[in-house]
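Apart from one protein chain that is not included, each protein chain of the complex appears where it belongs.
Take a look at chain A:
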Amino acid sequence: MSGLSISRRGLLAGISAAGATAALSACGAKTGSDTSSGSAAKADTSGSTVKVGLLNSLSGTMAISEVTVHNSLLLAIKEINASGGVLGKKLKPISQDGASDWPTFAEKAEALITDDKVAATFGCWTSASRKAVKPVFERYKSLLFYPVQYEGLEESPYIFYIGATTNQQIVPALDYLKKQGLTKLYLVGSDYVFPRTANKIIKAYAKAKGLTVVGEDYAPLGSTEFSTIVNKVKGAGADAVFNTLNGDSNVAFFKEYKSAGLTAKSLPVLSVSIAEEEVKSIGTQYLDGQLTAWNYYETTPGAANKKFVAAYQAAYGKDKPTSDPMEAAYISVYLWKAMVEKAGSFDVAKVKAASDGIVFDAPEGTVTVDGATQHVYKTARIGKVGSDGLIEEVWNSGKPIKPDPYLKGYSWASGLS
């Protein structure tokens, strides 16, 4: 019988040992070796091909989103190679799996720069992974193209931010809500850097522009229990919910929202992290009529988008949706190509110098690179989820908005950052 006996202490020790292993592997991934620190890594552009790094989570919890970004990066590289490459050289993609683990991202970024000697790297999704690799790219003076909307307040000289910053997504979304007369907002978000920063901006905006924030709640990442939050939302007398939840939590939140009897008509939810792919995995019936804020939808009109959607679906399947981060990833490779060709060189300093004013006819519309901030002029678009699972645009900013990552041009935001 002693065989079956098990002490609670033993169990807890075992479980915490399992946890500690994970934590240890996190500590073990120190970034940067002492010998090479400070020196710029030389990209190897001598041969007939040039290596470029693709740094995405191909496994782990973020794989759901990052695999699609990886796919669009590969698509862009394939297209560029088919039309002759960059400066006469074919691109050779080197994929590294960040495995949804931030220290791993830093480790793999370093491997791409120092071992593979890539000319540029494309990837990262979460702000945590970007923050983890930022010092690596800065130390080796190598370039990263980041394809996802983010919380702003950052301008690394070695990162090009191809996704929206706050004044190209969140601020226009607030303008839209205000114009619709939805002035009492309830903020629901996941408990980490992006939602907390976004909500700080929303509260500053609300204070200056006469909106009221009637409630604010955060759920841990991965949380699937939303009955209380939905109860609170229901009782708060809000006009709209501003949703910055990320990942799986959205599924639980919207299922709960519907079973509590709330709908897009009675209390609309505006989400900033739900794109076409997420609509599919949450379930269209739970999202029908709800609002989203992005810079690109699969339905965005224009020849460039038609071509992108057709090419993507031909390569990866007819039923595969295209989304904003995928589009940003796709154009990031083309933007880098344009910079290199304008500079006439793969040299990082020259590419950076050539970046200002690069114009590209992207699926989302014309985008222009702003050399000073290394962000991109983008058009903000508010969309409504349709019963077919696609998102239809209901409003756009009319013209591309100048990126302003520190919100310097907005007087109400002076207290932030």
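Definition applied: a contact is a pair of C-beta atoms (placed from the backbone, for glycine too) under 8 Å apart; a residue touches a chain by one contact, two chains touch by 3 or more; residues count from 1.
Everything below uses one rule, namely that contacts and distances are computed from a predicted model.
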Message = Looking at what's absent rather than what's present, what does UniProt name the missing chain, "Aspartyl/glutamyl-tRNA(Asn/Gln) amidotransferase subunit B", "Urea ABC transporter permease subunit UrtB", "peptidoglycan glycosyltransferase" or "Acetolactate synthase"?
response = "Urea ABC transporter permease subunit UrtB"
Ask   = Which listed residue, A:79, A:175 or A:191, touches the chain dropped from view?
value = A:191
Ask   = For the full complex, which residue in A:52, A:252 or A:293 touches the chain that was left out?
value = A:252
Absent-chain contact - pick from A:122, A:161, A:176 or A:218 = A:218
Remark   = Where chain A meets the chain that is not shown, the residues are 1-8, 10-11, 13-15, 18, 59, 61, 63-64, 67, 191, 217-220, 222-225, 227-229, 231-232, 235, 248, 251-252, 255-256, 258-261, 277, 280-283, 285
